[in-house]
Every structure is written in structure tokens, then in C-alpha cells.
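Dropping the structure in here first, questions after.
Of the protein chains in this complex, one is absent; all others appear in place.
Labels A and B are assigned to the chains in the order they are written; within every chain, residues are numbered from 1.
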């Protein structure tokens, strides 16, 4: 059953009289307990997508059109209170910087207890016990001590654990994790990812992971969606996608990783860089960096087609598939 | 700047910042109005000798026969558009000259404040340590005296020591100096705060690794990056300096009545406020309030506009 369905979502930034499209025709769906990942470089629009889902997109940006359905109920156009309800109970967010969520002037304990008491009617003592229990469940050592500490007294990894504990209190259906481990060290990153994965599996929570790191994505997500310049360009099961990328951008992204070249050899770089919001090329946005670009890539937007491995939006793949089909028909 | 070999580098920061401000002004109606009013005051001040209907320096400018003539719309006297004061001087002419004086004193005093404040703030922030401690405590002590109080004591001492005649000749310079010296800590603190932030940035380290000298790093690399808040304070401080000057003049410690600034005019008109000749006091007051309002609005707008959250550079 589909838990979250996003259809033809368009988000733009309004700068004076200009309309700069940030997301174009983004569609995807997420099942209960499923873990998906959005991958792309900075400027691809993956964070904007995360914010748009919970309607937290800030001022010059706004949702132009499209629909976001949670449990078959439309959530675009809900008023502030209803949206707050959804953000509190149904969709939770983890940011790269935990201090975006934590209040620096309240202790960890105060914040957790407040969260518990806001939607259940129990005594402080009970609430504290629940909070400590949750802190333990995210593998925080000596939770009684942490309970009385302020966020700035904790390390980055510890803060991220506190956020996860707070999310567990709310028991949401979806967690959106926007680069949750980018600011952390490798050893801590591995532990936080493991924790996130365990929690999603145990509580049957769906996860939307937003990341630039294909290595992380391959450890966590079942399905991966690759974004480029505000559009989804490829979508498929993570392992297949990594082993056999279809879209030239996905290929480039994977090939640019240091482990894809022999030590000491030059890396396979993609020329140029992600276009900014203001000068997105027409047609397929990747055409000016694409090694296989054709004439029609310059002015037409390719449709999504199923390649057998993934769903991809590229003329090159389209033609290849057509040739294959023709060849098969020829054989018959 | 500073004695160094490469003085022929053009200063880019200024043009790009000004350009940024200009595009902001164009897009904002209030900003256009405020800027227009500011330019109007400046032009009036600069061109006072040309616009003024009477020459304030000619001996027949003072004519007691014309004393206390009401403005044109009351007295219908076409010679004096805004009426005359108790000595028969044309009010319009002396207001124009007064505006010129007030603006000059304000801008020059703040220029002194800025010069001292920026230099000390820069050194204090960049060198740090004991020197920083000393300069900042010194600034604290200075700020704990109110400007007006310091100025009153200083100017009163000067007047008694050198006599009223010497004082009247030097009044303008004394005012500029006193107001200028009194409020430098404001600039110093602001600059120091930004220097401390800039000093952490890697471009300063990069310059050090190149071997570039301390003075050059301070003035060439750090200073241009700290000027944005200085610009805001500069504008607001002009308003404050003009107020300080007006207050001192009102107390009889400012400009002499023969060469009145707006404050001195208000002061001399104050005595006639309830004897029927209200215009001598009210009209200069309106001019002064207008000027200060314009400077404050300009400063506020600059502060909002140059706020780092919106000023993406």
C-alpha cells in the first residue's frame, strides 16, 4: 500500500519578476516501511524536495502545482495547524545540523519530556522514565546524566542520537533524513546509519534518505532516485542501479568515485558543474555535460521509460531500447 | 593605502558594495524617497550661498527695522519668505546656512570618529591580547561618560580659559573635534567584532602563508570586509552628531548667534516662542527634525538591506 505519493510536484523560487523552477515534475511513491534515497549533488533540489514534502519551504520558494498524498489524503493546502499535526506525528525530519531541531537553552530532558507531555497526559516522573528509556534505545550511555545536559555539551553524533530518540517518541510513519551524517566522522557515521536502519526496520517506519554519498545510500536504501537540476533522472532498486547505472549522469557520478579508478590513475571526471537555478539549460538539463548528447537532447525533455533495470529519462536509452526491440522483431 | 609598494591596485570593494546598494535603492520606494530627501539636504547645504536670497555676510543683512516679520503666508511680506528673526535676519537664508553648518559638523565629526574608531578597532581586533584588552577597557571608560556631558565640561572650560571671542572663531572646529573624539568607541567596537570574525577565515591564513605583512593584511585584506556595518553606523552617527551639536548650541556652548547652526537658531528663537514670533523657533526645528529623520531612516534601511542574511556575497 502506498503511504506517501508525490505527483508532478513543481516548486519554484520567485525572485522579483523571475520564476526560477527548483523542482520540476517530481513524482514518486513510498510504501509503508520502505526505505528510499534521493541522490544528487548540491543544487540538484533534493533538500528542497524534503522541505516541500512537509511544507516547510521558505519564503521566495513556493509549491506551484502538484499533489502530495499521505495515506491517500492530500496535504498540500492544509492550514498551519493541520500541517503541524502531520509534521509532529506522521512525518519526522532529521537535518544535517541537529541544532536546527534542538533548542539550545533547554536541557535534553526538558525537550523530550515536553514532547511526551504535549500529546499524552502523564506525570513528569513517568515522562522522564519514558524519555530515559528512549535515550537508552538509541544507545546513549548513561542516559540519566545526558538527561540533564544541554545540547551544546553533547557531541555531534550524540545530538543526532537525541534527535532520533525524540522521533521515536512520536512514532511517525515517515522519517525524512536530510544528509543526517554529513557533519559526522566516519566511525560515528557508520553507527548512526546502523541505528537509523535498525529503528526503521523494527518500527516499520518508512525512510526518505537525502544524501550525496552513494556509499551511504547503498547501505541504507532499497530504492534510489537520482536527481539532477530539479528533476528525477533515474529511479531503480539501489543495488541494480549501482551495478548497472543507465542514465549518463548516474554513470558519471559513480565513475567519478575514487574507488572506480586504479590507484594513482586519473579519475573519470564529469566535465563542468551542476547548473545554477538561474541558468538551467533547455531540454535535458544534463545535455551540456553529457558525453552522449544528441541534437534533440538540447530542446526536448525526455520521457520516463523503463529500461528493464530502472526507470530512466534519457533519449540515448530510449533509442537503445528501440533498436533492441527492432532487432528482436527483425529476428522474429 | 598604507605605505606599500602596490598602491596602484584599484579598490574594488567600494564599487561593488555601492553597486549593490544602488540596485537596492532602485527597488524600494521608501529608499528612493529617503535618498531623494538626503540628496536634497546635501544640495541645499552645499549650494546655500547661491540659493539664499540674502548674503548673510553683508553688513546690512542684520536690520533691526525688519525684526520679527511673520512668514509670507501670514504677513504677505514678499521680501521674507519664512519671515525674519529678532535681529531682522531673513530666516530662509539663515536656515540654509544653518543646515550647511549642521551637516558639515555632523559629517566631519563622524569622519573623525570613524577614522579613530576603525584604526583602533582594527588593531585591537587583529593584534589581540593585552593591547586589545587595554583599548577596549579604555573605550568602555570613555563610553561611560555621556557625550554631551563631556562636551559641556570641555567646551565650558575652553570658553573660560580662552575667552568668548577666541571661542566664537574656533567654535566649529571645537565642536567637530569634541563630538568626533567622544564617540569613536562605537566604531571601534563594531570594527573589532567584525575583525575577530574575519580573522578566523582562511583567506587571512592564506595571506599569512604568502608572507604578506601584518599591516597589509589588516588594511588590505581585513578592512574592506568589515566596512559594511561601518557604513550603517556612519549614517546613524551623523544624525547623532547633528543632535549633539544642536543640543550644545541650544545650551549656548555651540555655534555663536552670529554664525548660527540649526541648533543655535532654535535656541535663539526659543525665547520668542510664547511672545508671538513662534516661527523663529518652529521653522528651524522642522528643518532639523527632517534632517535627522532622513539620516535615521537611511541608516535603518541600510542596516536592513545590508543584513548578512540578505547580503549574499
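We take it that a contact is a pair of C-beta atoms (placed from the backbone, for glycine too) under 8 Å apart; a residue touches a chain by one contact, two chains touch by 3 or more.
By our rule, contacts and distances are computed from a predicted model.
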Choices "Chemotaxis protein CheA", "Adenylyl-sulfate kinase", "Peptide/nickel transport system ATP-binding protein" or "RNA polymerase subunit sigma-24" - which one is the UniProt name of the chain not shown: "Peptide/nickel transport system ATP-binding protein"
Of B:24, B:224 or B:290, the one touching the omitted chain in the full complex: B:224
Selected residue (touches chain absent from view) among A:29, A:103, A:171 or A:273: A:273
Residue of A:24, A:138 or A:253 in touch with the missing chain, whole complex considered: A:253
Absent-chain contact - pick from B:59, B:211 or B:276: B:211
Residue in contact with the excluded chain [from A:65, A:194, A:282 or A:326]: A:194
Residues belonging to chain B that touch the chain removed from view: 5-6, 9, 12-13, 16, 133, 201-203, 205-214, 221, 224-225, 312-313
Positions on chain A where the hidden chain makes contact: 41-42, 141, 155, 157-158, 185-191, 193-194, 212-216, 218-219, 239, 242, 252-254, 256-259, 261, 263-264, 266-271, 273-274
